[in-house]
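Report on the following structure.
Removed: one protein chain of the complex. Kept in place: all other protein chains.
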Amino acid sequence: MSPRAFDRRSLVFLGLLFIVVVAVPLANLATAPGSWAHLPSFAVSLFGKYLCYALLAVALDLVWGYCGILSLGHGAFFALGGYAMGMHLMREIGPRGVYGDPVLPDFMVFLNWDRLPWFWHGFDMVWFALAMTMVVPGVLAFVFGWLAFRSRVTGVYLSIMTQALTYALMLAFFRNEMGFGGNNGLTDFKDVLGFDLQSDATRAGLFVLSGLALALGFILCRVIVTSKAGKVLVAVRDAESRTRFLGYRVESYKLFVFTVSAMLAGLAGALYTPQVGIINPSEFSPANSIEIVIMVALGGRGTLVGAALGAIVVGAANTLLTGWFPDFWLFVLGGLFVAVTLFMPRGILGVLERGGPARPGAPAGLAPRRKEA
Amino acid sequence: MTRPHRLIILAVLCLGIASTTAFADETSLREIAAGFVGANFSGVSETAQTLAETGDPAAAVILQALREGRLHWMKSDETLMIADRDGREMRLFELFSEEPAGTARRRDLSKVKVNNAIRNQVDGLIGGLTLLSPDPEARRSAVTAVFERRDPAFLETLNRAIEQEEDARLQALMEDARAAIVLADDGAPLEARLAAVATIEARGGQDALSTLAAALSEDAPPALVDAAAEARATVEARLKIWGYSQNVWQGVSLGSVLLLAAIGLAITFGVMGVINMAHGELVMLGAYTTFFVQEIIRTSAPGLFEWSLLIALPLAFLVSGGVGVLIERGVVRWLYGRPLETLLATWGLSLILQQTVRTIFGPNNREVGNPDWMSGAMHLGELTITYNRLWIIVFALAVFALLLLVLRHTPMGLQMRAVTQNRAMAADMGVRTGWVDAMTFGLGAGVAGLAGVALSQIDNVSPNLGQSYIVDSFMVVVFGGAGNLWGALAGAFTLGIANKFLEPVAGAVLAKILVLIFIILFIQKRPRGLFAVRGRAVEA
Partner (left out) sequence: MNKALAGLALGLGVVATTPAVAQDTIKVGILHSLSGTMAISETTLKDAMLMLIEEQNKNGGLLGMQIEPVVVDPASDWPLFAEKARELIEVNGVAAVFGCWTSVSRKSVLPVFEELNSLLFYPVQYEGEESQRNVFYTGAAPNQQAIPAVDYLMDQGVERWVLAGTDYVYPRTTNKILEQYLKDNGVAEEDVMINYTPFGHSDWQTIVADIKAFGSAGKMTAVVSTINGDANVPFYKELANQGIEATDIPVVAFSVGEEELAGIDTGPLVGHLAAWNYFMSADTDANHDFIDTWHAFIGDDTRVTNDPMEAHYIGFNMWVKAVEAAGTTDPDAVIDSIIGVSVPNLTGGYAAMMPNHHITKPVLIGEIQDDGQFEIVDSTNGLVVGDAWSDYLPESAPLISDWRKPLSCGNFNTETGQCGGTGG
């Protein structure tokens, strides 16, 4: 692990993350309700959700910011991870469903399924489900990437293909015959690993886990991008053909980083589901994936820290604006996206750090990209 | 809908005046019709039957008013009136003469209620009464109604009508109707009924199928039952063959919708390389322009309604095109060379446009009417061709041809191609690249507006209209090959037809998923789409 992985920015980020992960549960659990320092449980889950988005955005930044693969389908990997977790949580309900069926989830019972479909087996075991939250998105990304990168589908074409992928998955998961609960998705979870999902302690636990996952995911990405392979990735981003002519197997690098990113997205999804309490096909919607891209761009592409920051800002903006200006929050949000692309090409992080020392590997968004002929 | 009915009334009136003496007089008709006042459904049904049995064509006028829900009675003195809604008031007409008779408040009138069963019955009754009408349109709808009803009571009139008929096609229809009646009549001789089976088999189509299935009662002779079953099989086999052409037609129609939605994008995305996520919203603006035009026509010049779409076309082009130019000048031009960032900015713009429309026009669907020439269907063999789809296909192809012309054969098009192929060199040659960019984007946006006018005829006009087309239109452009209008054309029709052949087999949802997977795999084979363009622009 190269020491370069932990530059000043990364350390500040990890330090802040650590403080948040410690302070939030404390403010929720260790203080009396009503005291000035008390944080309502509502906020804990909310922050936990932001952290999941942050991990997802970091994963996307790894492929977009460092390898130039703009995925408009990362929501799909996130949702698949979420579904794998959701399936486990459904199985954990056991006989406590409204119909009291020990095996079948409620939605299967009232749609007259007589037995569990084959792909639901194994999800009662937590290790299997957890593995699946990363294996399924990983395998999908591997297959898709293997096909696409080998055929040299690049740039906008690749973006639109990833969009087609998530759109197709959304339509598929909407189908009730698929056995994933159709439009309603999976919901009404009771507990996770035996802990009651409605208790404050479980919530705080999930929050801490999300924070840890974000930290580990971030460190993993930093290690990748500061390694030698990371340099090749940046080279691929800036001049793919040239890198190929230099003898690098561009496809393999891309495939590796795309698969890792999808697995991280799956992990984020797995942590998201129990905190939000529902996973359903709208997570696959192309609009959701675009929103992730916007988070990364907003925070500052190609910085990892910026991605996390952008995710938190967009998440918080959604929360606050929909409450403050229910009738015209879309104007504010839309205007924000336009303004950021026009006036803050390096994102929020770029603005915050303006005047700081010039860094190598500055965000690629700014420099006019060379066109390859 | 209303036009033919008015014709019937007119025709019936002429007939009625010519032969008043031959039939029951107005007073007795009035007496019978009084049975409508305060009647429940079965009472209304009986009264209608009695009215029709007078055989007086004037009865058809009352029945027609009943059918259309225009028959009312005054609560004060229980006189029957024909009344039309006009805002909060009702405009009144005399029962037989249809002379205007002033207005009344809605609460002073009570409507003679009808339901589907009564409408069905009345259709048949009017049919019987208007078989001899001098107006061919009236006779046509009459014979259709008689065919469906198979009521032996009409046989005599029908025979007379067949003798008098001069139009050969109408005569054939009347003979079909007679065959249907004979087929259903257990009293008729077997040979006549077998001949009837043959006649109806020759007619073909779905109504032949249902007649063959439904006309026979339980104690029909076995020979007849067998003949009918055989005829059904023949008709079904014929229908199946036609089914394929129906699929092709539907596919072409879906393709034309996709083409319209995508063709503007083929310019902004394909030619200019701007990922315009607000494209769908530009389509939506076109649809709302149509709504707006129709709304103004409705309030100030109702006579122009048939022309509303033609009026809306240039306006929609200007509105969407204008917004497009604004977007280009205000946002997109700062982002050239960074195509992926145009995605973010235009996504933001699409949110803003959606919410703007929602704020101005409300979140609900808006009603955009179909002019008469866009309504209904014609039959080509067993093919049902709806006029709106037909016109949309024609329109899509026309827009396509026009765009091709503009790009290939105008100075403007030449400059556009020059700028997209090599901006610096074009600028050196004195092309005002900024202006050309704005015009190109505006053209793409304007075409999206045109698409909106067409889509308003078949889809919801709501703030969400654009979003439902955005993914599809990107697929079309990418599949066809960005930067090539012919690619968009081929892509749209291929995807449309593929979808329509898969849909009967796999169902609507699965068909769509399969098409998407097909596109993903296809792009692996041809990473630049169906019609790949060589050159610098494509790698942006």
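Per-chain residue numbering starts at 1, and chain names A and B are given in the order in which the chains are listed.
FYI, a contact is a pair of C-beta atoms (placed from the backbone, for glycine too) under 8 Å apart; a residue touches a chain by one contact, two chains touch by 3 or more.
Because the structure is predicted, anything quoted here is derived from the model rather than measured.
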item	value
Contact with the hidden chain (one of B:Thr47, B:Ser133 or B:Gln250)	B:Gln250
Of A:Ala5, A:Leu39, A:Ile224 or A:Val340, the one touching the omitted chain in the full complex	A:Leu39
Residue, one of B:Pro152, B:Gly337 or B:Gly369, that touches the chain absent here	B:Gly369
Of B:Ser42, B:Asn159, B:Gln206 or B:Thr410, the one touching the omitted chain in the full complex	B:Gln206
Subunit A, residues in touch with the chain not shown (by the definition above)	12, 16, 20, 36, 38-43, 45-47, 49, 94-101, 107, 109-112, 171, 174-176, 182-185, 187-189, 197-198, 276-278, 280, 282, 305, 309, 312-313, 316, 318-320, 322-323, 326-327, 329-330, 348-349, 352-353
Touch residues of subunit B, complete complex, unshown partner	1-2, 41, 69, 85, 111, 113, 115-117, 119-120, 123, 206-207, 209-215, 239, 246-247, 250, 253-254, 257, 354-355, 358, 362-367, 369-370, 375-377, 384, 386-389, 457-464, 467-468, 499-500, 503-504, 507-509, 512
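In this text, only the chains that are shown with their structure count from here on.
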item	value
Separation of subunit A from subunit B, taking each centre as the mean of its C-alpha atoms, in whole Å	44
Subunit B residues touching subunit A - in the complex, by the definition given at the top	269, 273, 275, 277, 331, 334-335, 337-341, 343-345, 347-352, 354-356, 359, 467, 470-471, 474-475, 478, 482, 509-510, 512-513, 516-517, 519-521, 523-525, 527-529, 536, 539-540
In the complex, subunit A residues that touch subunit B	70, 144, 147-148, 150-157, 159-161, 163-165, 167-168, 171-172, 174-175, 286-287, 290, 293-294, 297, 327-328, 330-331, 333-338, 340-342, 345, 365, 368-369, 371-373
